[in-house]
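Removed: one protein chain of the complex. Kept in place: all other protein chains.
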Amino acid sequence: MKINIIIFGQLSEVLGENLVIDNIADTESLQQALHKKFPELANYKYVIAVNKKQVTVNTVLKEDYTVALLPPFSGG
Amino acid sequence: MKINIIIFGQLSEVLGENLVIDNIADTESLQQALHKKFPELANYKYVIAVNKKQVTVNTVLKEDYTVALLPPFSGG
Amino acid sequence: MERKPKNIFILGPIAASFIGESIAKHSTNTAIGGHSIFLGQVRADIINEIKVAAIEYTAYEEMALEKMHEIREAIFAKYPLTCIHVYHSLGKIVAGEICLFVFTSSAHRKAAIDACNETVERIKAELPVWGKEIFLDESIQWKTNK
Partner (left out) sequence: MERKPKNIFILGPIAASFIGESIAKHSTNTAIGGHSIFLGQVRADIINEIKVAAIEYTAYEEMALEKMHEIREAIFAKYPLTCIHVYHSLGKIVAGEICLFVFTSSAHRKAAIDACNETVERIKAELPVWGKEIFLDESIQWKTNK
């Protein structure tokens, strides 16, 4: 199962702009995997969106879902 | 003693745009004289300005003072 | 800083292009972070089944400019602004045209927004300006502000 991850703002300087991760069941597992691979991530605030909707609870991921990592917004 | 009176808005349709009145000691006397001469004035709301400043208490008038009769403002 | 009374009256409507040019002039002031603008537009109200075609504005100009100066000073004292611009039409303004332009700028948006709103409210309540609504059938009625 392939999950596309897109990364924005200052976080893209740490993780790059895109990642593809296999065999991840849900957003919590995804975060654990990312924090393991990129320990610097602990220094950043961010929220997660799944298929363009922000999620605040652990969310099941399915084939070809898109997960976005969004640091604090600063538009306008 | 000559007092210039300028009249604005809907009131100018009743009194004309300018009046000159002699021998008027203060704004209260002026209003009495005007209401006597133009009884329709009783149907209008207005405030008085003396030399471009709105007055809310009886105000002494002097030679060449300008009194303005101002119906409710409706700018903007 | 002492500011001199400025003329705010424009004979006829306020052109949208004038507003655009006024905005453009502020690009050299790079201390500004936000602009707030209010525009009053003559509305084709329907009163007793007849449509308003235009509003004809008159003012006690000398008094209005003194009062506007006082309002401007009070707003500058209350809010950290870089500038305030105010223009009000005189004469006949047809429905759809702009008759009031209030423009405030500041480093951060809140001051500009609050100052713009307060300036508009004070203009409507305190400036000796009168609008006469002219209907399509040429009848008239003096406007009243809420």
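A, B and C are the chain letters, set down in written order, and residue numbers restart from 1 in every chain.
Rule of thumb we're sticking to: a contact is a pair of C-beta atoms (placed from the backbone, for glycine too) under 8 Å apart; a residue touches a chain by one contact, two chains touch by 3 or more.
Because the structure is predicted, anything quoted here is derived from the model rather than measured.
Engineer: Shown chains touched by the missing chain?
Structural biologist: The omitted chain makes contact with A, C across the full complex.
Engineer: Looking at the full complex, which residue from A:Ile6, A:Ile21, A:Leu41 or A:Val55 touches the chain that isn't shown here?
Structural biologist: A:Ile6
Engineer: Across the whole complex, list the residues on subunit A that are touched by the chain not included here.
Structural biologist: Missing-chain contacts on subunit A: residues 6, 8-10, 49, 52-53, 68, 70-76.
Engineer: What does the interface between subunit C and the hidden chain look like in terms of residue numbers?
Structural biologist: 16-17, 19-21, 23-24, 26-44, 95-98, 105, 107-109, 113, 117, 120, 146
Convention: only the chains that are shown with their structure count from here on.
Engineer: What is the distance in Å between the mean C-alpha positions of subunit A and subunit B?
Structural biologist: That pair's centroid distance is 73 Å.
Engineer: Averaging over Cα atoms per chain, report the distance between subunit A and subunit C in Å.
Structural biologist: The mean C-alpha positions of subunit A and subunit C differ by 49 Å.
Engineer: Per the centroid of Cα atoms for each chain, what is the distance between subunit B and subunit C, given in Å?
Structural biologist: Each chain's C-alpha centroid was found; their separation is 27 Å.
Engineer: Please output the residue numbers of subunit C that touch at least 2 other chains, ranges allowed.
Structural biologist: In subunit C, nothing touches at least two other chains.
Engineer: Hey, what residues on subunit B touch two or more of the other chains?
Structural biologist: Answer for subunit B, listing residues that touch two or more other chains: there are none.
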